[in-house]
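In this view, the complex is presented without one of its protein chains, the others remaining in place.
Labels A and B are assigned to the chains in the order they are written; within every chain, residues are numbered from 1.
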Amino acid sequence: MKPARFSYEAPTSIADALAALAARGTEAKIIAGGQSLAPMMNMRIAQPGHLIDINRVSGLGEIRLQDGHLVCGALTRHADLARHVLAWTHAPMLAFAASTIGHYAIRQRGTLGGSLAHADPAAQLPLAVVALDARIEIASQSGNRFVAATEFFASIFTTVLAPHELIVAVHVPLAQPSEGWGFRLFARRAGDFALALVACTAVRNSSEIAAVRLAVGGVAPTPLRLDHAVPKGFGAADWIEPAARAIAAAAPIEENERISTEYRRELVAALAHGALTDALENAT
Amino acid sequence: MTGSVGQALLRKEDYRFLTGQGRYLDDLAVAGALHAHFVRSPHAHARIRAIDVAAASGVPGVVRVVTGRELAEWTTALRMAPPIEGLHPVEMTTLPIDKVRFIGDPVVCIVARDRYLAEDAAELVAIEYEPLAPVTSMDGALAPGAALVDETLPSNLISHQTFTAGDPKRRFGEASIMVEAEFHQHRQTHAPIETRGCCVVWDEGRQHLTMHVGNQVPHPYRTQLARRLRLSESQVTVISPDIGGGFGQKIALYREELTCAALARVLRRPVRWREDRTENLLAACHAREDSARTRAAVDKDGRILALELQITEDFGGYCFYPANYVARVVALILTGPYRIADYSYDIKVVLTNKCGYGPMRAPMAMVSWIIEGTIEAIARKLRLDPIEVRRVNMLHASDLPYRMPTGETLEDITPRETFETALARFNIADFRARQQADRRRGIYRGVGICCVVESTTYGSAFYKAAGIPGSGHEAGWVKIEPSGAVNASVGLMASGQGYETTFAQVVADALGVAPQNVRLNIGNTDTAPYGMGSRGARGGTVGGSVLTLAARALREKVLAIAATLLGLNSSGELRLNLGRVERHLGGVWTETPLSLTDIAQVAYLDPLRLPAGMEPGLEAHKAYDPPPMTYSNATHVCEAVVDICTGAIHLQRYLVVEDCGTVFNPAIVTGQQHGAIAMGLSGALLEEVVYDADGQNRSGSFADYMLATAVEIPPIEVISQHTPNRKTPTGSKGMSEGGVMGAIGAVMSAVNDALAPFGVVADRQPLAPDYIRTLVRGKMPTP
Partner (left out) sequence: MSELAQPLSLNVNGEAHHVLVEPRKLLCDVLREDCSLTGTHVGCEHGVCGACTVLLDGRPVRSCLIYAVQAQGVAITTIEGVAQQGTLSLLQQCLHEMHGLQCGFCTAGIVLTMQAWLDEHPNPSEAEIRGALSGNLCRCTGYHNIVRAVAAAARQRGKEAAE
């Protein structure tokens, strides 16, 4: 399985990368980690005529704090995100999600920007950024713009990125001190893409849980926020089980010839149960 | 003197594999070699109307593009027509000419400077197909009016055999209790980490073909290859380099390999081929798709009075093996370790529009699941403990030798002994207490038991009695060189079994030298003796036996020479110990001045000093035909927890008590158990070749065809309880496939035990989580 021919360049600045994108348009594809793109190219499912390798672009690989946000560069490798002290401190769900991706070698290479741009409905990072109300910073030759993660994913493998645009960073609001989180997924084997995922946060306000954010992934073309489906009375006794079922009932599950909708709904319920339990437990 | 047989010597092979210096097929550098690449059918079933290779042929770097028509001129077709009642003969051209029979069927071969180019050119080949209705299931194959996969046959039922021993119908009539059970095993494929490939060199000057190919049976392969190319066998050499896993997939002469050989001759350039993973999963060889039903007449204690088996197998579109080849063994040994005299079977094998079938490590694997599952069905119906039902039916040592209803003889096996040891080691009583406690907490834990009787090392008498052409013997030689170095060879080919180490131990012990000084030289048909190759868990027993015989013969010659050189009348008081001749004097073994080197020097370079009438040199060639069948046995126990909410299965503990007879190297034997068990578990839980209703194969990558990783496979405890086989020279029995049989049965049994409170039975594989949920959905557990 060898890829079709392509021409190649490796710009070293964002400006050069954007110029290359502007020049080549839809003929070009950005390659970052390559963990999703390269298999597709080897199988000739994807045959871009021109590859723009952004691995050498400076300024895209840092994680820092800025304006009440954790800012992660698009080239942040999953392995680095998974062990970064700032990430664990201020967006632990994101760090945890990154640690569950694929396998050790995949995580050395795969990137945050690449995962979001690829927009696999079953992927961890798209779900996490949607759950955390992150904003995606997108650059082009006409300047930078921000898109809310909840608006970034349009459909399966499709985002709102235009052909001349490049993700440069993800801005994640810092986790509140009293915020707990849960992130659960179900896969057939260690490291496989999940059949379903649930991510949630819960903010404790003195004795009670004041707010719950919840998102589901892997069952619809994009990750979806289902806050509206979370019943009130968060955290009350015996609240979790019916809440999980309500969330599962509200999840729009797409037909899939290999796995029944009924089963996926059951998975969502089980995962929601686990994620809510975790979030409530560590909301202190 | 302590021998090395029975010691866990570290492997000689390891150094090269650990340091990246193995020589697998693709590692061979052959100057000027061209690369072959196959254009394959995207349809499950279609007539080939037209093939246009003009554009592809015009790509710079493409040397030749050929189709089935040209190959039919350069090669003969394969006729599969063994004289077996109920089996239809079939023929297969080298590449299809009239129609394709499965998605992935190779239609065109492009030969180019490199693989990248060849794949570019492949996109330019235009083939006009006329799709036909695909046959995609066993039921579909047998349905009236079904499309014919092979149009020379009256139907898709290519093989049908029945058999009766005793009077099962009468027993069914007499019995008051009947138990029925079903077993559906899914399609799987071997998926060795190294895919198929070959490199063919045609020497026009010598008119000689050398086929480099990782193949388990180099000599039978050579015979086939020569015949198909219309060459004399002495014009063909097959050389197998290191093999990255075979498991039965690397036995047949495949069409792609034959195509490369024909092209090498025509082009007078070396031609090589490397199969990619998608091709391997789609088009190499498939296995295991069988549906079985048993019916048992039993008494109130669960004693089986009669047993009936129906089995149907999905053989795919092409026959690289006789179609009855695999299923017949299931039917042959089904009664396993149980005393059953009245037995009948009905085997149907059908053709479908899927990749052709072949033996995959333990081709008869489902047999233990079937008989153990039948026992468990009996226990459920009668509300008896399945352990007790096994005890009621199982053979005692005093029953052996036992003649199975199919005529097979079981002897030198210890099923009851391994069974009782396994139960004790696992501590069933403790488990049941934990199981009960967990059930009250909503945790569903189960224990699975599987008693395995494994058929291994098929001898010529077996094939003869079965009407199958072919031999079960093996050949070997041992040579001592003038310097005293020892070389040995046998007609087997390794794909991970460690022959270079174990057979060095065997030869060393039988001869009287150190194993470090014995070198095994296999896989080259010019130097290795003609043998039947590695398959059917035969290698250890036939290889070890024939090398023992050859080494012993050589030892006798060495000691006879030593006696003469020492001026003794006979060699009765002499032995060879780690390369030195010793003499038994006054109750003690004493060194003599003679070393093996001294004797070899005389034998090769000073033959006038040899005993009168003795030929110079030190070589011994032997052949060995094992008993018709050599059985080994084991009991497998598996503990699993089933997550009722998600259907996930977690394996928590696995142990096997095994009796495989005399063991040459216990570490290697244990490693074989681990590997076989892992393959069985992986298959039962995760792997699945999926064809949809249009005959499209949905499992063409490792993302879809899932192999178990180190997370899904539990630690495996192997407890050895070896008793020798008295009919083989070394006392060994085969053992490398039984792990697959036991694992499949044990994990099914464990899951069913876990789900027992729900009153459901899993009767099909894989045990996918959504299947588990389908079983328990809406059911309330009873305590």
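The rule we apply is simple: contacts are C-beta pairs under 8 Å (C-beta built on N, C-alpha and C of every residue); 3 or more make two chains touch, one makes a residue touch a chain.
Treat the numbers as computed from the prediction; the structure is a model and nothing was measured.
J.: For the chain not shown, which residue from B:Tyr604, B:Phe702 or B:Tyr771 touches it across the whole complex?
T.: In the complete complex, the chain left out is touched by residue B:Phe702.
J.: Among A:Ser7, A:Thr89, A:Ser155 or A:Asn205, which one is in touch with the chain left out?
T.: Missing-chain contact among the listed residues: A:Ser7.
J.: Touching the left-out chain: which of B:Ala226, B:Cys355, B:Ala623 or B:Met679?
T.: B:Met679
J.: Could you please point out the chain B residues that touch the chain left off the display?
T.: Answer for chain B: residues 8, 10-11, 13-22, 24, 26-27, 29, 116, 191-195, 242-245, 247, 274, 276-277, 495-498, 667-668, 670-671, 674-679, 701-703, 707, 709-711, 713, 715-716 touch the chain left out.
J.: Of the residues in chain A, which ones touch the absent chain?
T.: Residues touching the hidden chain, for chain A, are 1-10, 31, 34-35, 38-39, 42-43, 51, 53, 55, 79, 102-106, 108-109, 189-191.
Quick note on the criterion: only the chains that are shown with their structure count from here on.
J.: When the C-alpha atoms of chain A and chain B are each averaged to a single point, how far apart are the two points in Å?
T.: Centre separation, chain A to chain B: 44 Å.
J.: Can you name the residues of chain B that touch chain A in the complex?
T.: For this pair, the touching residues of chain B are 115-116, 119-120, 123, 276-278, 645-648, 686, 690, 692, 698, 701, 703, 706, 708-709, 711-712, 768-770, 773-774, 777.
J.: Which part of chain A faces chain B closely enough to touch in the complex?
T.: The touching residues are 1-5, 39, 43-44, 186, 188-193, 257-260, 262-263, 266-267, 269-270, 273.
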